[in-house]
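Below is one structure. I have some questions about it.
The other protein chains are all here in position, but one chain of the complex has been omitted.
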Amino acid sequence: MTFKRDKMIRWGYCDAAGIIYFPRYAELCNDLVEDLFCEALDTTLFTLTQELRLGIPFVNLNMDFLAPSILNDILEFELGITAMGRSSITFYIAARCGEEERLRATLKVAMISMDTRRAIQIDDNWRGKFAPFMSSPPTT
Amino acid sequence: MTFKRDKMIRWGYCDAAGIIYFPRYAELCNDLVEDLFCEALDTTLFTLTQELRLGIPFVNLNMDFLAPSILNDILEFELGITAMGRSSITFYIAARCGEEERLRATLKVAMISMDTRRAIQIDDNWRGKFAPFMSSPPTT
Amino acid sequence: MTFKRDKMIRWGYCDAAGIIYFPRYAELCNDLVEDLFCEALDTTLFTLTQELRLGIPFVNLNMDFLAPSILNDILEFELGITAMGRSSITFYIAARCGEEERLRATLKVAMISMDTRRAIQIDDNWRGKFAPFMSSPPTT
Partner (left out) sequence: MTFKRDKMIRWGYCDAAGIIYFPRYAELCNDLVEDLFCEALDTTLFTLTQELRLGIPFVNLNMDFLAPSILNDILEFELGITAMGRSSITFYIAARCGEEERLRATLKVAMISMDTRRAIQIDDNWRGKFAPFMSSPPTT
């Protein structure tokens, strides 16, 4: 199973060349992970960080910008989990407009304690929540 | 005395119309207040919020967009304090490119305790630091 | 009739004090106007600016920050039109979380020709589209 959400390229996302300002894609990747937690894992980032005292800082973000997106394009963002380590999760993210792939990204996050700021082992409860989203990235 | 800093309209600040994306001006106003604290008041916002446990949330921001700014324009931002209340400070901000005024803003902030999240009285030490920047807004 | 949309305060909207970074409200106001055009007026900003060659730059934005919003709050944004001039439109925007009003804003935009960059008269077709959203701001 993968997690999919449509995102519109808003006025404020575009740059003076009339295409998406590339750093905005990093924000859209962050938003997509937030959507996953809020909508599919039933845990808002407020609950995660303030109540459960868990954080998921980025460890690595790699983005291939395959084709430009322009104002008001609707992109389908798809997220899957390609690997779970002791304390890390690796996501792939692919964004398409119609048939055209625009962005292919991998994002690795660590699970940390917000109190110690150190990586912690992802427990079985969380592994069970993430497991349905284990998926290979699409081949294109 | 007023506080002045030059700011360049960066690539990432511009929108699909090739001019500044207006919400970025709100960020530039926030940056200017941060510059004032860091550079003129010898107190970074880290020191203010984490060590002194004081916050300065916005109460009101009013911005008149007088003329558009384009990519790589250098704007001179000028800030003065027009009023100090019991727990509030009102700034005016004017941004010019050469002779042309581009932005005229007023920004009111409150001084709060980060612990209680309530407004507190601005003490004489702070009043003394702010006093040199009391200034009337420029007439144009 | 007013135009309403829910917006979640995302991770990326919050600042080091754990509340919304105030300049983000300016972006959310911009987003709301974009939503109005895309969803209620059947005209994306791409169509407006690229095909119809019309722009709607901000003239004034006034924001009262009534109470702080925190991570993952869901705010109901409401927009109405309080005035239409020869070439300008004035919106009010109110954002609430449950019963609590968080933001009250007024936003004035001008309608311009993207070719001449000058204000133009809002024609009857557009006046007819905007008319249903004429509304007085809520009294609180």
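Letters A, B and C name the chains as they come in the text, with residue numbers starting at 1 for each one.
Going forward, a contact is a pair of C-beta atoms (placed from the backbone, for glycine too) under 8 Å apart; a residue touches a chain by one contact, two chains touch by 3 or more.
Source: prediction; values computed, not measured.
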Visible chains in contact with the missing one: A, B, C
Absent-chain contact - pick from B:45, B:61 or B:75: B:45
Chain A, residues in touch with the chain not shown (by the definition above): 16-17, 19, 21-27, 29-30, 45, 49, 55, 57-65, 68, 114, 117
Footprint left on chain B by the chain that the document does not show: 8, 10-12, 27, 30-31, 34, 38, 44-47, 49-50, 70-72
Contacts of chain C with the absent chain, listed as residue ranges: 11-12, 14-16, 18, 21, 23, 71
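Rule of thumb we're sticking to: only the chains that are shown with their structure count from here on.
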Pair of chains whose C-beta contact count is the highest in the structure: B-C
Chain closest to the middle [Cα centroid of all protein chains]: C
Chain centre separation in whole Å, for chain B relative to chain A (CA means): 34
For chain B, residues contacting two or more additional chains: 16, 21, 23
